[in-house]
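Only a single protein chain was left out; the remaining protein chains are all shown in position.
After this line comes chain A, so read on.
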Amino acid sequence: MNPFSSGTRLRDMIRAIRACKTAAEERAVIRKECAAIRAAIDENDHDYRHRNLAKLMFIHMLGYPTHFGQMECLKLIASAGFPEKRIGYLGLMLLLDERQEVLMLVTNSLKQDLNHSNQYIVGLALCALGNICSAEMARDLAPEVERLLQFRDPNIRKKAALCSIRIIRKVPDLAENFVNPAASLLKEKHHGVMITGVQLCTELCKHSSEALEYFRKKSTEGAVKTLKDLVNSPYAPEYDIAGITDPFLHIRLLKFLRVLGHEDADASDYMNDILAQVATKTESNKNAGNAILYECVETIMSIEDSGGLRVLAINILGRFLSNRDNNIRYVALNMLMKAITVDGQAVQRHRATILECVKDSDASIRKRALELVYLLVNESNVKPLTKELIDYLEVADQEFKGDLTAKICSIVAKYSPEKIWYIDQMLKVLSEAGNFVKDEVWHGLIVVISNASDLHGYTVRALYRAFQISSEQESLVRVTVWCIGEYGDMLVNNIGMLDIEDPIVVTESDAVDVAETAIKRHNSDLTIKAMAMIALLKLSSRFPSCSERINHLIVQYKGSLVLELQQRSIEFNSIIASHQNMRSTLVERMPVLDEATFIGKRAGSIPASVSSSNRAAINLPNGVSKSAAPLVDLLDLSSDEVPVPSSSGSDFIQDLLGLDLSAAPEQSGSNPAPKSGTDVLLDLLSIGTTPPAQSSAFPADILSNQEKSPTSQLDGLSSLSLLPASKASAPVSSSTIDLLGGLAPNVASSDENGSVYPSIVAYESGSLRITFDFSKAAGSPQTTLIHATFKNLSPNVYSNFIFQAAVPKFLQLHLDPASGSTLPGSGNGSITQKLKVTNSQYGKKHLVMRLRIAYKVDDKDILEEAQVNNFPRNL
């Protein structure tokens, strides 16, 4: 005996491991054993190889790494004796799987063993091949397996049949080789061979339509006869289970008949009698009998219609459904789901029983029943069914509420006969299980509310009532806060009363209370707080008497650590405090949200969690999106005159809700660049330009911004804006980002309206000259109209000419489309383009601009960049 190999026997090792009191002790024992086994492997120890492998298998089962033993399996398999091979193959199946490359090394040994004279060794090889073979091995060894389907011993034939199943699954092309030998297996008498043969034929039919045709023609009769003999066979102790001879074979034959009869009237007709016999004669007091009935029902449902059989099948399911055994009820629900496409009416008859199952104490049954109810709903029964489900929602288990809520919402949205009913049901769901409602569901609700103009008052009052009772349901709070922001005046003045409503008395300050509760509650998340902030802003305009209080509330978040809240607080505070004159127009009611777009979007929507990260990818190529939806950004004051570059359709609703919080810290990874709300600054830079422009105008900054967290993004921007400002040697204003400053009437401008500014040559290279002509828009000294003219001085024609510009953040830039994209050579023609620049720091700072010009000469892309500093003063 090798002095280094571990002397412990397998049994002793298992004992030692079981004796361990702690996980650490167990690890220590296993470490020691593994070390000994490794030493033995290094020594190439023969005597104890099989014992070591057995130990490794046990260690593997406990979840420890055992990859170092994989080669030992191969060595054992390659050795001559049966005991070594037996343990080697077992180890192979346990320690390896089809994806390991080591497995390829065993192909040769397998091939030899498949041709071995000892049938048990052949059996071992077949078993291993059937359990773990890869596609390559399947291809290599298929001829051997095919041959073994005709082996003299039935136990090898049955193993070869199952092995063939695996081979066909891995390489469906090989199916045709197996059709003939498989058909001959069906004629055997040995049950093991019959069972596996039928399975092989069923599998072949799945993979090849030719095989299906073949078996339909040649084997339908035989299979029906075998089943008939089996059903009528006398007691056979070897195969008897609960008084039935070989239920396994029963079930496999029924499955095979199902495949043969599916969409084939002749075959279906042929098997009618036997199916009827199985359905009526099988004892249903034991599990084995029920398993056969269950399979039989499924076969009846799948083959071509025969009215009488279907009735029989539905009756069996009805019996199953009222069975006291939970397993039977479960499979009944499962099968009714398939039956519903065949005979919906018959399933509807069991509606009451199915609804009871939704309330079962067993989670598996509940889930099945809920799926089934979902399929049962139609226009005529949606109201009572929804009522039942919502009533049950009140008492349902917490873990079931998520599923249940999702299904109710989906039913209500799909079948709602009228809007008021939809809104009522949704409010009930929100009040009961608002924390389980998915984002797109309450977004959808808001879209519907927004479209139901006659129900605005009713909805906001109902929400107000619901909020008083269940203010801890997140999505209820969100919808309430949004509606109060929008329709707060209707709440207070009882506008749009419906007959069914009881009038309520709500004061203006009560309405503000709701938003205050929402924003102050400790467990409100960022979305709620941000929405409440907007609601407050809107209320401040709707209820001037509360303006003071609201301002006070908003100011409290000026120091919030959450960037989004801080920014909103500062901006809103400035709106309330210093822009009274425009506040009311600023916070007007939302335009009606476009239902069709929302639904269309939802239909092809990506899961919510993915969407925000995808958005960046979607937006960048799209650039200035032409979104069909009305894009009104709350903060974007110039939205009337310029198309706001915002994220495309997919998140317009978030924009509308002021919800665009994807810049929140947790998403620092990929932050979409041009978006509204948070990224107003970026928007300003990108107005009218295409995204490549911004990324190249300030290539380093912006590109890196897209990778960095939102904070650094803002840093990047502020550095951007300061740079040109200081170059223009203007006093750098220390004021915070006062977006509205530009519109304030306090700019004491020595108005030079109508005065003529000199034209400048903004840029000139050897071949290209850009001239700017200036004019002022009447009545707004901040705005400068620039008429840019591009001339090509070289002899070559420039095609694909694109001019792009970027300005620092105190400027707003809007580019009109250029007059053309081809610039003829030698100064023979020109392209013109109009730019509109609004200087929010008019009088303090001067214009600066960066240019980027791209064009093609002789199929070569040329890119020029420049900074324009020589603008006339006072622009």
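Note that in this section a residue touches a chain if its C-beta (ideal position, glycine included) is under 8 Å from a C-beta of that chain, and two chains touch if they have at least 3 such contacts; residues count from 1.
Rule of thumb we're sticking to: contacts and distances are computed from a predicted model.
The listed choices are "AP complex subunit sigma", "Vacuolar protein sorting-associated protein 35", "Ribosomal RNA-processing protein 7" or "AP-3 complex subunit delta"; the UniProt protein name belonging to the chain that is not shown reads "AP complex subunit sigma". Set against the missing chain, the residues A:130, A:181, A:457 or A:781 yield one that touches it, A:130.
Here one chain is not drawn; of A:330, A:415, A:543 or A:871, the residue touching it is A:330. Within the set A:68, A:151 or A:248, the residue that contacts the chain not displayed is A:248. Remark: the omitted chain is touched by one listed residue; of A:291, A:786 or A:875 this is A:291. Across the entire complex, the residue among A:106, A:122, A:137 or A:165 in touch with the chain not shown is A:165. Residues of chain A in touch with the missing chain: 11, 14, 18, 54, 57-58, 61-63, 65, 81-83, 86-87, 90, 93-94, 97-99, 120, 123, 126-127, 130-131, 155, 158-159, 162-163, 165-166, 169, 191-192, 195-196, 199, 238-239, 241, 246-249, 251-252, 287-288, 290-291, 294-295, 298, 326-331, 334, 361-365, 367-368.
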